[in-house]
Each structure stands twice: as structure tokens, then as C-alpha cells.
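Missing here is one protein chain; the remaining ones are kept as they sit in the complex.
Chain lettering (A, B and C) follows the sequence in which the chains are written, and residue indices restart at 1 in each chain.
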Amino acid sequence: MYSEKVLDHFQNPRNVGEIENPDGVGQAGNPKCGDIMKIYLRVENDVITDIRFKTFGCASAIASSSMATELVKGKTVEEAWNLTNKAVAEALDGLPPVKMHCSVLAEEAIHAAINNYRRNRGLPVWEEESHDELVDHHAHHHG
Amino acid sequence: MYSEKVLDHFQNPRNVGEIENPDGVGQAGNPKCGDIMKIYLRVENDVITDIRFKTFGCASAIASSSMATELVKGKTVEEAWNLTNKAVAEALDGLPPVKMHCSVLAEEAIHAAINNYRRNRGLPVWEEESHDELVDHHAHHHG
Amino acid sequence: MSRQVYLDYAATTFTAPEVVSAMTPYFTESFGNPSSIYSFSERNRKAIDAARQKVADVLGATKEEIYFTSGGTEADNWALKGAAWRNRSKGNHVITTKIEHHAVLHTAQFLQENGFDVTFLDVDAEGRISLDDLKKAVTGKTVLVSVMFANNEIGTLQPVAEIGAFCREKGILFHTDAVQATAHVPIDVKAMNIDLLSLSAHKFYGPKGVGALYVRKGVRIDNFMHGGGQERGRRATTENVAGIVGLGAAIELTSGRMKTASARIGGLRDLLVEGVMKTIPHAKLNGAPSGERLPNNANFSFIGIEGETLLLDLDGAGIYGSTGSACSSGSLDPSHVLMAIGLSHEQAHGSLRLTLGEETTEEDIRYVLSTLPGIVKHRREMSPLWEDYLKSIEGGR
Partner (left out) sequence: MSRQVYLDYAATTFTAPEVVSAMTPYFTESFGNPSSIYSFSERNRKAIDAARQKVADVLGATKEEIYFTSGGTEADNWALKGAAWRNRSKGNHVITTKIEHHAVLHTAQFLQENGFDVTFLDVDAEGRISLDDLKKAVTGKTVLVSVMFANNEIGTLQPVAEIGAFCREKGILFHTDAVQATAHVPIDVKAMNIDLLSLSAHKFYGPKGVGALYVRKGVRIDNFMHGGGQERGRRATTENVAGIVGLGAAIELTSGRMKTASARIGGLRDLLVEGVMKTIPHAKLNGAPSGERLPNNANFSFIGIEGETLLLDLDGAGIYGSTGSACSSGSLDPSHVLMAIGLSHEQAHGSLRLTLGEETTEEDIRYVLSTLPGIVKHRREMSPLWEDYLKSIEGGR
């Protein structure tokens, strides 16, 4: 059901942990849906020099967190903002349809962390898009 | 599904055939239900000295005819009249419930032949009982 | 042991040894629940997927359109009830035929008891519906047409492609019970415009207790088996992995040899029919001519004899055939199919179906031809109906 890449990032997640006194921190998801993702940022000269995550969630949530952190590390804040959930899923060689919302979560958590960073810096926050079409978490999957 | 006796009387039916110029002849059943039984009697001094049958029908119809003729052969007409379908079925070591009507058919065919004999002799006919409870031939057996 | 000739392949086939071999690992070794996410069940998920693909290939469908069931009956129940229920706001009229298998017929009656109007189309003397009748029967409320692909008693093939084209044009769902036809005659659900199709493994050398329903992409019908999310949420119950694998192996095996099997078996069937018609007086062949019926099906009426009698006498000679459909052997009703093609009660009661298959040989057929005439003669001699019949035709001369 999962690609090799998903399994790899699930079993050996990169950038796990916290950053003390982070420049930005953000969280997405809620326990009702079974996943929460928390992202810590270290930003130097508008570049993300370090990023860490903690995730409660299924394998694809953990893999998405891991991959998303890899993808934005070393990027400018603006580049990081433009990371889409699709890019995360593609970098993982795809996610099962029912798990696509995990990649959305990663995008949202990064957005939340970046806006937190901007707020900390006194910058106006950027507008977050909604991904409602993918997060029908509580629809019944049974007949 | 069938007893040894039923199979024996089906495979080697006794008293098959016709009697020329019979003293009595009677028929029961109809092609719609898939069985017709015809009984020929030779009666001497009120005793059934010969009896023959022809039957169109399933194995139990043929076995019932055969057994019934065996049971009444050599009996008085009155004794023959009193032969019940139950006695026929019992003599065959039982019939499947769904086939009980075949024994009824034998009783009815003998009754018809006896009344025909009585009519031929100018005697009043005896009253035949109905067995409606057993002849719901066309009820649906499927759910 | 004396000769045994099984001629009831339409009732059920043996499970081919290679099919049993394919199934075996899924009982004791690879037994995991396919819905479980661990690697241990991976082989089972793949095996089900492969079986689904095999079914799809044979029907000209895609594997997403195949749903496994517990047999032909469940597929028929699901198709009819599911389509009717789903569309009841659109209309409450269903059209089917008088010669369907009881799995369709009794389901249609269930619909009648639950607010649906059902038209049961007549058939001609060979067992075929008329397209004109169908067209006339359609009303603005018709939501489903169900016509079997091939009849289980007399083998007659229906004009499925024409029915499909007409229904598609009218926007009416078309279901076909292809339980007897699948893997035995060519089927192409796309070319034939079939929306729903039922099949059952034990009619093509697969195991009993497993079948499938094809549901064309985009067609939505209500669920029949409610429960877990198996079969993509459309048919609940823990997957019968071994059975599904067996179905897949069997459909591949049987359809793979369809052409040669049809030619060989059809040839033997023709030999049987010719032999019977030549050696048994006043025999009648029921159904359509060779080419318009299933290659393995022969169905006769022998006036004057009741079917069960024939079966038991044949049984005594080691020949296994059937009268009417197998499942109604316990019944006293004459076959509804034979009545629908216009037989008298006498003829309908005196029918014999012999259906051939993989292990049928020419010697088998010759053995039947050497045995059956004597049995028919013997039983006719003790039949008052035969006597009457002879008199009636003498009188007619």
C-alpha cells in the first residue's frame, strides 16, 4: 500500500525533534482525525537553516512530515511557503488517496510555522489556503 | 432420499400392465401435477384376484402404485377400499414429505377403480374422501 | 466400478485440479485477512487483485468494475435489489423474462412485494425474447432490464448485444445473468453495453460459493451485504481469499480453452442430439438449434415419461443428468422454462437435460445412446399417458 519512499521516511524519519527557542513554530491537525503535526523552524537571513518536527499520526503523516522538512531545509521562507502538498506526495512517490490529507497537513504545519515566524518578526501573516476537499476525514468509508 | 423399498418397487414394479376387459378401472392424478395413475381390477366373488397398474409419475408414484397393488391383491373389495395412503407409505418404509401425495394418488386410484367396479355391477358408489391437505402440488417450494 | 457418466455440468462442474492447487496456499499458509495492513497479508491482497484482473480480462472490463460475491445468486440479488432500490425515486418498473433462473425470478417477485411493477417477458418456442416485446414493455418508469445471457435449462442464447444497445439508448440499466455463459461463450461487456453481469465460479471449473458481479464504471447500485469496508466499501464480509483465487484461476483456464472446448463439446452434443432423435421415437429437442445455444447443452422431452423416473433409471446405469434446473429437483412444479416455451405439462414433466463438459468423451455419449432408448421404452410401456398419446396420434392419422 505504501511506496518504498514512504516506508523509508516512516522508518527513518529525518529531522525529528524540537528546536530550542525556535524562530517559528506551527501545528496542524487535531487528535479527532488522528494526526497532529508540529514544526519548529530556525531561520537565518530568510533561509530555513534548521527544521524539526514532531508528529502524532499514521505512517504517511510521519513520512510526509519527514519529507516536507527535507524539502524546505535550506530554502528561503518564501520558497518554503510555496511548497504544496502535491509536491510532498510526489516526492514520496505518491500516497494512497485516502492518505492524501497527510501531505496537506505537512503543508499546513509549515505554513503555520512560517506565519508564526513572521508574526514573531512583526511581519504581516500570509493567507493560508484551505484544502477542504481533501480533509473529509470523517466521511464513512464503509458501505 | 428414498428408502430401499421405494427404490426396489420403482426399479422392479409389481403388477405393471393392463387387464383386458377389467371388472373395474380407475384413474387418479393429472398431468399438470406430473402424475397419473391408472388401476385395472379383476374381481371374483368380491375378491380382487388380479390388479394391474400403469403410472406416469415420479419414482414414488410408481413405487406407491406397485406397493398398493401388492397390498390389495387377494383382498376383498371392502378391505381394498380401506387401504389408506398412510399404509402404502408405511409399507414402503416411508416417503419424503414432499412425495406423500403419491401415496394419496394410489389410494384415490384404487377407490376410483373400485367405484367403477361397483358402478359396473349396479351397486351404489362409495363416498371418496378428499386429501386436500397433502396435495398442495403447486405451492412454491422455493423462497 | 461400473461406468460413470456425469452429464450435469450445467448444475455444477468439478473444481479443476490446477484450480485447487492455486487455492491451497491460501488456507494454511497465506491466510491473513486482506484488509489488514501488515505485510503478512500482502500476498493475499495481490492474489485478489490478480483474480479481479483475470475476471475483467475475460469480460472486457476493468478490474475496478469487478466485485466478488458468494455466487451467482448473490450477484443476481445484489444487481436487482441494488439497482431497483437505488433508482426507486426515478421509477418503479423492472423488466425481466419468464425463463430466468430462480435467483432472478424470485428476486423480481421480492421487488413486486416491495412496491415495484415487474414485467415478465414471454419467449418464443426456442426460448428467445423478442426485442419488440421489450421495446413495448418499457415505460417512463422502467429503471432496470434483466435478461439472462444463456438459459440454464435449454441453453438458448439471448440477443444480448441488441438488448444492451437498446437499453443504453434509453438510459435504462441492463443486467444479464451470465452464470451459464461466462467463460463458455464470448462476452464483451463494453461492446454489448452491459451495465451489470452476474457470474459464478462453479459453472466453469472453479469452487462453489464464490461468484462476481460486474458493475460498469459510473453505475451506482445500493449495497446488498452491509458491514465492513471490503470490496471498496461495496460488498462487506472477510474476503474468501482461496475462493476468489480459485475463481480467477478457473476463469482463466476455462476461457483460455473456450474455442477448442466449444468445438469438441459442441460436436459431442450434436452427436448426442442426433442419436437421441434417431433412436427414440417422439423425442423432442427443447431450445434453439446448435449455434444459438450453449455448446454443451441438450434438453429433450420424452412424452409419456416423468423426469425423475428418467433420472433415477439413468442413475442406475451410472449416468447423471437433470430434469428442469437442479435446484428445483425437490419441487413438483414443471419447469417454468419449459412451460414458457410452450410445452404441455406432460412434456414439461418429461424433460431431460444432459450437459457436457471437459471430461465427457465420445464413448460416454455412445454409452448414453445405447442406454437411454431402452429406459425410455421401458418406462413408456408402464405409462398411461404414452398409451393415450399413441391412441391420439393414431386417431389423428
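Definition applied: a residue touches a chain if its C-beta (ideal position, glycine included) is under 8 Å from a C-beta of that chain, and two chains touch if they have at least 3 such contacts.
Quick caveat, the model's predicted, so the values are computed rather than measured.
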item	value
Full-complex contact with the absent chain, from C:T237, C:S262, C:T279 or C:S344	C:T237
Residue touching the undisplayed chain, where the options are C:S39, C:S89 or C:T260	C:S39
Selected from A:S3, A:Q27, A:T84 or A:N120 as touching the chain missing from the view	A:Q27
Absent chain, residues of chain A that touch it	7, 10-11, 13, 16-17, 27, 31-38, 53-59, 61-62, 98, 101, 137-138, 140-143
Residue numbers in chain C that touch the chain omitted from display	4, 6, 8, 11-17, 19-20, 24, 27-29, 31-33, 35-40, 70-74, 76-77, 101-104, 106-107, 109-110, 200, 202, 207-210, 223-230, 236-243, 308, 311-312, 314-315, 320-322, 325-331
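The rule is simple: only the chains that are shown with their structure count from here on.
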item	value
Separation of mean Cα positions, chain C and chain A [Å, integer]	55
Centre-to-centre distance between chain C and chain B (centres being mean Cα positions), rounded to whole Å	38
For chain A, residues that touch 2 or more chains besides their own	none
